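Beneath this line is the structure, given in structure tokens, with notes to follow.
The complex appears here without one of its protein chains, the remainder shown in place.
Order of writing sets the labels: A, B and C. Residues in every chain begin at 1.
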Amino acid sequence: MSRPLRLGMVGGGSGAFIGGVHRMAARLDGSFETVAGALSSTEQKSRESGRALGLDDRRSYGTWEQMLEGELARPEGDRIDAVSIVTPNHVHFPVASAFVRAGFNVVCDKPMVLSSAEASELSRAVREAGVTFAVTYNYSGYPLVREARELVASGALGTVRKVLVEYNQGWLATRLEEQENKQADWRTDPARSGVAGAVGDIGSHAENLVSTVTGLELTHICADLSTFVPGRRLDDDASLLLRFDGGAKGVLIASQIAVGIENGLTLRVYGEEGGLHWRQEEPNSLLVHRLGEADRVLRPGNDYLSESARAASRLPSGHPEAFLEAFANIYRGVAAAIRNGGTKDPLLDFPGVVEGSRGVHFIERTVESAASEAKWTDARFRPESAAA
Amino acid sequence: MSRPLRLGMVGGGSGAFIGGVHRMAARLDGSFETVAGALSSTEQKSRESGRALGLDDRRSYGTWEQMLEGELARPEGDRIDAVSIVTPNHVHFPVASAFVRAGFNVVCDKPMVLSSAEASELSRAVREAGVTFAVTYNYSGYPLVREARELVASGALGTVRKVLVEYNQGWLATRLEEQENKQADWRTDPARSGVAGAVGDIGSHAENLVSTVTGLELTHICADLSTFVPGRRLDDDASLLLRFDGGAKGVLIASQIAVGIENGLTLRVYGEEGGLHWRQEEPNSLLVHRLGEADRVLRPGNDYLSESARAASRLPSGHPEAFLEAFANIYRGVAAAIRNGGTKDPLLDFPGVVEGSRGVHFIERTVESAASEAKWTDARFRPESAAA
Amino acid sequence: MSRPLRLGMVGGGSGAFIGGVHRMAARLDGSFETVAGALSSTEQKSRESGRALGLDDRRSYGTWEQMLEGELARPEGDRIDAVSIVTPNHVHFPVASAFVRAGFNVVCDKPMVLSSAEASELSRAVREAGVTFAVTYNYSGYPLVREARELVASGALGTVRKVLVEYNQGWLATRLEEQENKQADWRTDPARSGVAGAVGDIGSHAENLVSTVTGLELTHICADLSTFVPGRRLDDDASLLLRFDGGAKGVLIASQIAVGIENGLTLRVYGEEGGLHWRQEEPNSLLVHRLGEADRVLRPGNDYLSESARAASRLPSGHPEAFLEAFANIYRGVAAAIRNGGTKDPLLDFPGVVEGSRGVHFIERTVESAASEAKWTDARFRPESAAA
Partner (left out) sequence: MSRPLRLGMVGGGSGAFIGGVHRMAARLDGSFETVAGALSSTEQKSRESGRALGLDDRRSYGTWEQMLEGELARPEGDRIDAVSIVTPNHVHFPVASAFVRAGFNVVCDKPMVLSSAEASELSRAVREAGVTFAVTYNYSGYPLVREARELVASGALGTVRKVLVEYNQGWLATRLEEQENKQADWRTDPARSGVAGAVGDIGSHAENLVSTVTGLELTHICADLSTFVPGRRLDDDASLLLRFDGGAKGVLIASQIAVGIENGLTLRVYGEEGGLHWRQEEPNSLLVHRLGEADRVLRPGNDYLSESARAASRLPSGHPEAFLEAFANIYRGVAAAIRNGGTKDPLLDFPGVVEGSRGVHFIERTVESAASEAKWTDARFRPESAAA
């Protein structure tokens, strides 16, 4: 392993949640070292946060525009190698666009941007600039999610018929946004979160998980969105029927009012010959079904797993890895791609601008379906047109 | 405990599955003794099956009509006290109607009948005859289902917001009906099973479970039915969005092609202040969530349970009871009602003609919704009109 | 199935626990019908209990001696086919001996008798009388315990190296015997329970489970017994190191003071090539390990199980059976043996006088080891000598 790459960060100052996650994930494998930042929404708070993180004052910028300028002013070999964007959603697009156009590699939190129009524009910019661009659909980094993808791809389950995906949480079962909770505040604010609440924040992860594991293309959806907490301005609960190209069907459930559920992302897939079941909260077991056979319980770190799953864990079997390690697998993949001139290592795959655009598209179509009297809303995603 | 009541049975001859279940359930607590039967579709097979069960030849009838006549011919104190109908679905209505009209108490398998018209007529007959009538939505007999119902009723979860119910199985993932499988054969035959496959056979149990536990009234549904196995004549998979009176929402999933799932009936309910999770395959744990508290795991046989849940188990905690014991709770309730002149013991509740009618209504509306371009189909059940 | 056999019962009057279990187990499959009894310790209570059970007054005897006499006085074809002895332990021997000598088949609760001397004498009597004799080590009746036995016997685990068996409960964590609890009262009374408390009541089940599944012969034990509850007169906790013939080792833990554990009987076996794990409280999963392979989860009712395991369940997979069904498997085996002139059906095996004697021997050796300064106490059981 060579020296860590240099990371800059936009957002992630004190009080933030996901910024710290990105920093730990970036650091865990020595992939990146955070050396620059525009960490908060005001200049003063940015510098204070920078100091708290041990950033050199000269690279703790007041705004992201200053950071962009400041880093560009440094000699080429001394600039940041990538920037992580961990702000509320509405800031993703301007920052990502600007850094991409200036030739920086970008790691952007999800949902990538607020609209398909933004997604198209950003996708075009990424293509033109030729930079590495990652969207942190971090759950795709779990070893057993990679194993699940390999199982489907290998045909071990046969043609997929039914997909059940859920992402349930209970933390917004009460009106937390009125209680000085920074996370709840912006996530329930349409101006900063976008057109959707639960659908954007967690439903989008669920959509990505299905797409990652099954490779199936959504064609139609039928959505019912709810806002259960009085006074809330965005949906906090979603139920969708799904139809996929090729005839598979599915259900997607996302809720922030499921009292007692912490971070219940689960995926079940049933094919003609087998099935699988994975749960994020106990991520180190993958239940695999086969017609006429006893269920098997796959666990990370074992030789019986695919190469891809094995590459995604660091420890021997029985030494559980979890959320941060899966998240770090995204950063590991990004670092490998950057070192490799922009080419992904197939064993260290990560979601990019296509997955980010698909997620934004899914959010838009879901909101459209929820408002529609028609049963089925076309939800087909065409990355070409998205990026046209 | 007094002597067992006398039970007659229609259906349940050799090769049947549910007949044996009914007999064991009826016998377990000494509630009933099977003394008469018209067990098969032909006279000869009926008598052979009767002999195999140890029935007196004189009460092993060739047809259910003969049984009705034969039992009526006996002195009143010597007739069967109830008849169990465990035939394929299409036979339920004629047999139930005839026995009810003749004044016999009836235990009828589900779905109760094939149409709402039949349900109305049968309901009226039951009301007029004043007999005890049970429909074996047997999962309502589990102690922890009763505890769940008490929890919701007591307000421990607050107003219910979201209900997730599933009944998944994998046994029909291949075309079993072509392989001399008697159970698969009639269940996939519209003439014997009715208008629905998975929806009628298991979706109806799911509907009953939701209704039993939450007491919520369905107002609208949006259904997607599939037939995944080529050549099959009825649906083998269903996904529904649910809307309830009062604003609760839900999802109902029923599938017979979920490879590897054996009998996966599960219920999750989330209210404003709490939630619960129950799984039929491990029926002796009920997970209970409360805002801000650690989850609790309730188990049968403990003093902390409601009186209703405690009345539904026979053994000390840790001595698991399961499917047959839950089923026997239905028979226990029926026996108590019969002995009590038709009045149910509130601690030994069981589903009757209203629940049976509601189930039939649900099946019909689901098939209607699946065929509809409209998103929402009215699914409100009006037992008055049903029985008018 | 022919008509039920006729069962008499000694013990099991009102307030008892295990008598009701025996009756439900005997009845579930229609194996037996309880027609006679000497149910309580006084004549009056016996008759009251008999009436409550619906026994004919003429066969509801005041004492077991009267029952023996009364049944012998009936014509041969009209006597009870077997007697179940479900009294406190100290009554087992006199009743069993008398009925055996009179030629009756016997089902006796465990531990079979109070001493090896009694065990020898009873064993000899059974051999001489040629009757069928069962000891209700009921956990051996679980389908997956039978599968476990088959797995070991088939060599699927390789030579067994390590056995871990536990039977933990928490119900005696306080001095329940002072609180009018009939079950606690006699179980903690040396005059009625015998030389051991936890070891006799539940440790003996653990010993039987190991012996049943592994077939291994204990050679040496090292026991530490405790009485944690002040004032209690027998042990309420036991830990033993085990050594088996052929070099396997093990640990046996039995406790009645494990607060929160309901009926925690578990078995783990590790061989050179595989292992297994079974838990009584969730008895429908058997975890099977194999070198280099993912764990498999076996479930009852599936074709991949051994014939013996399949013969022990009544329902399709996913329809859980539990404690009473396992217990009923003992009665089913006894009924088959009686009908078959005393020859066991190999698919319906049940523990008999050898297993009963082995259990008594184990209890005695454990108490001896606990009192010894020496590390190892010889625990080899010689059924020949026991029965000499």
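The rule we apply is simple: a contact is a pair of C-beta atoms (placed from the backbone, for glycine too) under 8 Å apart; a residue touches a chain by one contact, two chains touch by 3 or more.
Remember, predicted model here, so these are calculated numbers, not experimental data.
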Considering the complete assembly, the absent chain touches shown chains A, B, C
Which of B:E293, B:E307 or B:D378 touches the missing chain? It is B:E293
Checked against the full complex, the residue among A:Q66, A:S115, A:T174 or A:N263 that touches the missing chain is A:N263
Answer key for A:K182, A:H319 or A:R380 versus the chain not shown reads A:H319
Touching the unshown chain, chain C contributes residues 157, 161-162, 164, 170, 173-174, 222, 224, 226, 228, 237, 239, 241, 243, 247, 249-251, 253, 255, 257-261, 268, 270-275, 287-291, 295, 372-375
Where chain B meets the chain that is not shown, the residues are 288, 292-299, 302-304
Hidden partner sits against chain A at residues 1-4, 17, 20-21, 23-24, 27-30, 52-54, 169, 171, 261-264, 280-284, 299, 301, 314-325
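Everything below uses one rule, namely that only the chains that are shown with their structure count from here on.
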Among line, ring, star, complete and other, the chain touch graph is complete
Comparing which residue numbers chain A and chain C contribute to their contact, where sharing over half means same and under half means different, the two sides are same
Max Cα-centre separation from chain A goes to chain C
When centres are defined as mean Cα positions, the distance from chain B to chain C in whole Å is 35
So, in whole Å, the Cα centroid of chain A is separated from that of chain B by 43
Per the C-alpha means, the centres of chain A and chain C lie apart by a whole-Å value of 55
Within chain C, the set of residues that touch 2 or more other chains is 299
